[in-house]
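With one protein chain held back, the other chains of the complex are shown just where they sit.
Letters are used for the chains, namely A, B and C, taken in the order the chains are written, and counting of residues starts over at 1 for each.
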Amino acid sequence: MAQQLNIGLIGYGFMGRTHSNAYRQAPQFFDLEYQPILKACCARNQEKIKAFAANWGYESFETDWKTLVARDDIDAVDICVPNNLHKEIAIAAAEAGKMILCEKPIAMNTAEAEEMCAAVEKAGVKNTVWYNYRRVPAVTLAKQLIDEGKLGRIFHYRANFLQDWTISEDLPQGGEALWRLDVEAAGSGVTGDLLAHCIDTAIWLNGSIKTVSAMTETFIKERQHQLTGKVEKVGIDDACAFLARCANGSLATFESTRYARGHKALYTFEINGEHASIKWDLHDLHRLDWFDHGDESRVRGWRSIHVTDGDHPYMDHWWVPGLQIGYEHSFVHQVADFLEGLAKGEAVSPTFRDALETQKVCDAVLASGKSGQWVEVG
Amino acid sequence: MAQQLNIGLIGYGFMGRTHSNAYRQAPQFFDLEYQPILKACCARNQEKIKAFAANWGYESFETDWKTLVARDDIDAVDICVPNNLHKEIAIAAAEAGKMILCEKPIAMNTAEAEEMCAAVEKAGVKNTVWYNYRRVPAVTLAKQLIDEGKLGRIFHYRANFLQDWTISEDLPQGGEALWRLDVEAAGSGVTGDLLAHCIDTAIWLNGSIKTVSAMTETFIKERQHQLTGKVEKVGIDDACAFLARCANGSLATFESTRYARGHKALYTFEINGEHASIKWDLHDLHRLDWFDHGDESRVRGWRSIHVTDGDHPYMDHWWVPGLQIGYEHSFVHQVADFLEGLAKGEAVSPTFRDALETQKVCDAVLASGKSGQWVEVG
Amino acid sequence: MAQQLNIGLIGYGFMGRTHSNAYRQAPQFFDLEYQPILKACCARNQEKIKAFAANWGYESFETDWKTLVARDDIDAVDICVPNNLHKEIAIAAAEAGKMILCEKPIAMNTAEAEEMCAAVEKAGVKNTVWYNYRRVPAVTLAKQLIDEGKLGRIFHYRANFLQDWTISEDLPQGGEALWRLDVEAAGSGVTGDLLAHCIDTAIWLNGSIKTVSAMTETFIKERQHQLTGKVEKVGIDDACAFLARCANGSLATFESTRYARGHKALYTFEINGEHASIKWDLHDLHRLDWFDHGDESRVRGWRSIHVTDGDHPYMDHWWVPGLQIGYEHSFVHQVADFLEGLAKGEAVSPTFRDALETQKVCDAVLASGKSGQWVEVG
Partner (left out) sequence: MAQQLNIGLIGYGFMGRTHSNAYRQAPQFFDLEYQPILKACCARNQEKIKAFAANWGYESFETDWKTLVARDDIDAVDICVPNNLHKEIAIAAAEAGKMILCEKPIAMNTAEAEEMCAAVEKAGVKNTVWYNYRRVPAVTLAKQLIDEGKLGRIFHYRANFLQDWTISEDLPQGGEALWRLDVEAAGSGVTGDLLAHCIDTAIWLNGSIKTVSAMTETFIKERQHQLTGKVEKVGIDDACAFLARCANGSLATFESTRYARGHKALYTFEINGEHASIKWDLHDLHRLDWFDHGDESRVRGWRSIHVTDGDHPYMDHWWVPGLQIGYEHSFVHQVADFLEGLAKGEAVSPTFRDALETQKVCDAVLASGKSGQWVEVG
């Protein structure tokens, strides 16, 4: 009989939906000792959070996150609010002895992230950050292949995250839907929102990043602010590209933008090793491209692996070969892994400490973008 | 407040899982007047159905489908058992006044399908058959484009459904997992299992099929039978290809096999019209290929549409542009549409009568495969 | 020092250009014992053939093919005229003791092709038919892999040749540029023009075709005829699809049309064997898709082979890996192979006799299209 784990979720936006779905779906597809219970959700707008609770089957709702964090019947707090609120909530939750599942990036900057790490480690509470792309089966397969040494010495890592949704000058900044464009709420632009994903995956697959040289740009300098109603300076980075040297000697390049016409959410990465190479992209997330130099030369070529077989990561829990899963499943996998870690008493990565490392790279990137210098990672 | 619709599901195999998931997921993502309640599930094996019920949250279970069909607290019967059981259950359910959601193909043959149609129509119960691929958003988009006349006169329709999972001679036939290889349980091989999907989509997109010339083959003539333990003749078609002439004057070709090494579940179709063409394949189900001859000639080319935007069919219910959904969502959409039709008092295709037309084509194909003659449909 | 081989080319259309280029190019890229000399070309229109001769460097030109065939200084006659002229010229050339390189399809029908075979075999002259696609390096690589047994038992062969250039009703038929639409000059439509290529490749790769069931259609029934100026019935097949059973037990499907909007010259084939599968298409002719079931299952997938390496067929004669060749090179390869065969005293396929077999399949296809019956190949 599964033990119950009572979830208290704060925030009801896009990530509130993906997480709620993940808690609901995981138990049907994974054999888990813990059963997540949608105990409570929380947001300031009572009407909206009530509707959200009803839709997803939360047993209750709150309008003050402090009340939620204080409730005895909450085991784990899930933080899905804008970045500028992560630290305060996370520290309060840690102090209340709650497990924490926090959206990425972990914080506004390294200093905040360090405080948060200290808090959860002091409290000894389980913690994770929703860098969900690690658990796309194709990405997890890439990790397996690298860890087995199939690539040999790695020479190159390159990752891009390209979008095109902010090209119009008429798009405002700030407010509920567009807080990601408001530097006060988001901390940064594409660096924290998109490159943070790329950096998390890169560190996971390829190891630490040592130094970076970055270039950032804000193409549209002013936008109407939805909170003030005034045209205000845009404080975020619209685009960011950086060069990096990694601890394993490989060279890396990263780029992200919201001005790449034609790309909706095109997160791509490629790794070139001595013996093999790997490519992946989020627009076809169920495939992994694999090049094995060991193949007979006449028939050597990039293989397009349709990652839907029973021996692919996570896929024995879903359908049959050839039938793909989608974006939301990466969250289901993270819930399943988190609960399994809980049962085993093991930390499940990415933890707050893992996310701190990513945050340090983000900060180094932003600093380099300002200074025009190579910057060592924290 | 949503009205409740009590579901009684018979069968707990692969389709039992996809349907159960669909009933659970539809209400969170669609605004529905009817709420499906997982009232009961049913299978002969008590241990297995008990576990299935527990996993999916069915309130109860039965081991005799007749008991389930007789229960007053069941509004709709969902039939997920081998094809040879469809008719008896469906007719009993209709006579009991239950709505019916039946797996495809509707029946073993046209005669059975006609009895079933007569039964549901006499009883006046809502009915549908799970030709789920109609509700993959890219396929639905194809339907929209065709219905808007964007293709003009249609010259060609071609569809394939290629798999490779039965190539080994060591694979047995029959029994729970492999009833699709047993002609007694399945009625036919790839024709009813795979081509039926292709035919349903073709009729939906391109209109009726008039005459067919088919070629069928059973590559491996004998396999051990799991029910008898003996090596027995294989009665199903391993592969089937057919030519067809359609009511709209277009030519069509269809092929299906379980011996196409390298393809897991590669359902593909292509339609060539006077002004535009469409291609789709199940291995990348979130994309639709579109060629518009009206484009400026220098920059004319096949467009790969990533069908994940808010103005694409069904997609405003899911995530954000660029984030793909998967196979199971087609079932969620069918549940949502069925419930919406219920609220409006409208039949939702494909109905039993729609599925009867597909069955007639299947029968004509099998007959042509035997006779070597062109056969008129129905 | 290379021996000279004096070429006399009849016809100056599209194929006249590809052949002339091939004769010019082969000696620079292949180490050949025979040097083709562009001795003479021939067409009825003096002004045009004079310009053609000047452009390509032919030493002389004729306006009557009989004169050309009779010239002592011509060693080989290349026939690039409409199909209805092949037989007479070929037989005359054979009787004059000339080698013959004839465009495909070899003839208007099997009877003609048999006469032609008899003539060249009686005369003992070298002969070949320009089924050039055999010598696209990716296609030749496919042949190597099949001949090495890498596919094992073959289950399926499918080939299409899709075009879209005759969709407009305003396109006339007949005359110099459009003789392929005139049944009197071409003998048939897509069957002889396009499917003949598919059939030649299929027989080469997969062995003989035994029986066929075909469907043909003429979508636009009347077109203005450029020779008569009148609107006349269209006698060719605009589209043709057929099912086939092959001598090796495999099933085959073929389709060709000039009404597939979006496809310019999309010749594709796929072969599914027990152990491996192959795909190729003419729109990316420098690639071969290869699936090897022997690969480790987790990283199994279709490989896209960029056929530009030194160990790929013919490619050591061209550039460096990664740099593709194009369409015309298949003709250069055929010239090189023909000349190499000459040096060795060996016949080089496809010979007239090979082309006769393809012609027999074409005739069976056209007969089946008319009769609606399965037809055995002659």
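Keep in mind that, in the parts below, a contact is a pair of C-beta atoms (placed from the backbone, for glycine too) under 8 Å apart; a residue touches a chain by one contact, two chains touch by 3 or more.
Values in this document were obtained by computation on a predicted structure and should not be read as measured data.
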Contact partner of the left-out chain, one of B:274, B:292 or B:340: B:292
Sole residue of A:121, A:176, A:217 or A:232 that reaches the chain not shown, by the stated touch rule: A:217
Residue of B:85, B:227 or B:305 touching the missing chain in the full complex: B:305
Where the unshown chain meets chain B, residue by residue: 141, 144-145, 287-288, 290, 292, 295, 297-306, 309, 311-312
Residues belonging to chain A that touch the chain removed from view: 155-156, 158, 162, 164, 167, 213-215, 217, 219, 239, 241-243, 245, 249, 251, 253, 255, 257, 259-263, 272-277, 291, 293, 302, 372-374
Contact set of chain C toward the excluded chain (per top definition): 14, 18, 20-21, 24-25, 27-28, 55-56, 163, 165, 263-266, 282-287, 306, 308-309, 318-329
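Going forward, only the chains that are shown with their structure count from here on.
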Central subunit by CA centre of mass proxy: B
Between chain B and chain C, centroid-to-centroid distance (C-alpha), Å: 42
Cα-centroid distance, chain A relative to chain C, in whole angstrom: 55
Chain B: positions in contact with at least two other chains: 263
